[in-house]
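Note that one protein chain is taken out, while the other chains of the complex remain in position.
As written, the chain order gives the labels A, B and C, with residue 1 at the start of each chain.
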Amino acid sequence: MIKILLFAGLREEAGKSEIEIKADNLSISGLKQQLLETYNSLNLNGAMIAVNEEYATEDTVVKSGDVVAFIPPVSGG
Amino acid sequence: MIKILLFAGLREEAGKSEIEIKADNLSISGLKQQLLETYNSLNLNGAMIAVNEEYATEDTVVKSGDVVAFIPPVSGG
Amino acid sequence: MNDRYSRQELFPGIGEKGQEQLSRKHVLVIGAGALGSASSEALVRSGIGKLTIVDHDYVEWSNLQRQQLYTEKDATEQMPKAVAAQNRLTEINSPVTINGRVMEATAESLLPYLHDVDLIIDATDNFDTRMMINDLSQKYEIPWIFGSCVGSTGMSYTVIPGKTACLNCLLDRLPMGGATCDAAGIIAPAVGMVAAYQLTEAFKLLVNDLEALRGSLITFDLWNNQQYSMKTEKAKKSDCPSCGEHPTYPYLQYENQTKSMVLCGRNSVLIRSPQERNLSELQKTIQSLGETKINPYLLSLQYEGYRFVFFKEGRTLVHGTNSIEEAKKMYYKIIG
Partner (left out) sequence: MNDRYSRQELFPGIGEKGQEQLSRKHVLVIGAGALGSASSEALVRSGIGKLTIVDHDYVEWSNLQRQQLYTEKDATEQMPKAVAAQNRLTEINSPVTINGRVMEATAESLLPYLHDVDLIIDATDNFDTRMMINDLSQKYEIPWIFGSCVGSTGMSYTVIPGKTACLNCLLDRLPMGGATCDAAGIIAPAVGMVAAYQLTEAFKLLVNDLEALRGSLITFDLWNNQQYSMKTEKAKKSDCPSCGEHPTYPYLQYENQTKSMVLCGRNSVLIRSPQERNLSELQKTIQSLGETKINPYLLSLQYEGYRFVFFKEGRTLVHGTNSIEEAKKMYYKIIG
């Protein structure tokens, strides 16, 4: 299981802040595809990605037990 | 190993925010005694106690892998 | 003026309905220091219906570093905080009903204000008063939000009578905070952080979004990048003297007996008297002792290394000592 944390606008779009996906040894871009199969309205592009609280990219490979966060930048001030 | 988190004044007294103690199946009061053997100036009385982010008391038994936090109430405002 | 709250109404957690609810709520803020400044300003800006803010102190220069309602003018004039706060808050949002009350927060002094209070915000600097608030909250079934800060650290917790554990459940004994408070000082962002936590919980309660409540005690240390949250479901005690099955409200009783107290981190003693004072008469009596300053609310005197501040309604602050005995001795020496 990979745990996915959603913040700000993504949390609202999904209607929840946490999602679990059955997967292992998967790139972030692969994970995004799986995620969009269920949550097709999620706008993941432009969101920062963290795996286990470290900066990650589309190429980063995640394993079962990892926690992936998608953090859309907010712009107000 | 039991991980101990110290906050506010306790952090200053110990000079660090995290301490690890080799122990298992130990009450909080027992853990306090062990801790005071090394850090004898720590004023643990009056601090709130949490185990794995849940409220705990002197009687709570902790196991290896647990995280114990001592939170001294601060009073300013 | 019509879109004054538009940004808040756009936020789904509040919305137009929540804004309308806010406009009918009465919040009691106890203390007009750092936390009280921050909370009362944000609540007034947000358009609550009525704010009562209670404080017995006056503005000093050392407050200005973190108490956002006050200016140099307030410090120069030694304005009572509750008066200076009311003035500034009225400039900020004149339609809000703002009651600044220059008085010590005691069970007796607060009672007349409680009948229509929806929420109490703790902005005090001592646990004596917090425990009293905790008992009042239970007895009169008014939620309250604990907040405190020292150095770069702080904590907050929301108490809802009949639902959550209360502060007396969480604390085995009355904390003795003197040492830390004297030693650690305070930086403004620690204040801002506690106020942010208190205010968010306040908004949730005021718009009745109880599901969104945090349900835990939060604590942090900004300088050391620590953050911690403690769930409190297991903390509620059925035999708690404040919120248990047979409450005795011990701190309402205790409160009645306290007649003087050391003020944490202030090197000061507070002495209470039930007697109102004629300040200008008192000034005549004591002006030979040292330099005096007077305004409609208080009279101050420099004398033998102490500074005395006499308030009209009977309190006296003795600066320059942490000893109640010493303070009382000097006090009686002057007042006779």
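As a convention for this text, a residue touches a chain if its C-beta (ideal position, glycine included) is under 8 Å from a C-beta of that chain, and two chains touch if they have at least 3 such contacts.
These figures come from a predicted structure and were not determined experimentally.
**Student:** Which shown chains does the hidden chain touch?
**Tutor:** A, C
**Student:** Touching the hidden chain in the complete assembly: which of C:225, C:238 or C:288 does that?
**Tutor:** Counting the whole complex, the residue in contact with the absent chain is C:225.
**Student:** Among C:36, C:80, C:151 or C:247, which one is in touch with the chain left out?
**Tutor:** Missing-chain contact among the listed residues: C:151.
**Student:** Given the full complex, what residues of chain C touch the hidden partner chain?
**Tutor:** Looking at chain C, the ones touching the missing chain are residues 1-14, 38, 41-42, 45-47, 61-62, 64-66, 68, 71-73, 91-94, 151-152, 182-190, 192-193, 195-197, 199-200, 203-204, 212, 214-216, 222-225, 227, 229.
**Student:** Name, in rising order, the residues on chain A that touch the hidden chain in the full complex.
**Tutor:** Interface with the chain not displayed, on the chain A side: 5, 7-9, 11-12, 17, 45-46, 48, 50, 53-56, 69, 71-77.
Rule of thumb we're sticking to: only the chains that are shown with their structure count from here on.
**Student:** So what's the Cα centroid distance for chain A and chain C, whole Å?
**Tutor:** 42
**Student:** If you look at chain B, which of its residues touch at least two other chains?
**Tutor:** In chain B, no residue touches two or more other chains.
**Student:** Two or more other chains in contact with one residue: find those residues in chain C.
**Tutor:** none
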